[in-house]
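One chain of protein is taken out of this complex; the other chains stay put.
After this line comes chain A, so read on.
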Amino acid sequence: MKLLTHNMLTSKCLKGVTVGYPLGIVAKDIKVSEVDFNSEFIARIIPKLDWATLWKAAESIGHVGELPQTLIQDFETNEEFLKKVHHVLLEVEVINGDLLCPESGRKFPINDGIPNMLLNEDEV
């Protein structure tokens, strides 16, 4: 699971959970691979991200690098900055671990990089 996906995932489908965001990460295995860099896509996706969540997630798995805690102003033109964001968003992957619902504490296991978001019948 990439951190881009983590930034989008919620647990609001659980019964009784209203926001369910952001999910906590307990990472056991992390893989870093190389992905083609597309500056235009990264610049377009940044406004959609929840920056605080991304920074915290990156920090909690120890791959925050030189990412600033608050988003800089002129990110569209700053190639260096976009490359750092690209690395954290698309190249760092959580292979095994758990996602934690912030409200109910429900665990969603991650196996082979695939988070299991299936719910039991009584949780819907």
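Note that a contact is a pair of C-beta atoms (placed from the backbone, for glycine too) under 8 Å apart; a residue touches a chain by one contact, two chains touch by 3 or more; residues count from 1.
The rule we apply is simple: contacts and distances are computed from a predicted model.
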item: Omitted chain, identified by the protein name its UniProt record gives, among "18S rRNA (guanine-N(7))-methyltransferase", "Glycosylphosphatidylinositol anchor biosynthesis protein 11", "GPI ethanolamine phosphate transferase 2" or "Vacuolar protein sorting-associated protein 35"; value: "18S rRNA (guanine-N(7))-methyltransferase"
item: Footprint left on chain A by the chain that the document does not show; value: 1-2, 4-5, 8-13, 21, 38, 40-41, 44-45, 48, 50, 112-119, 121, 124
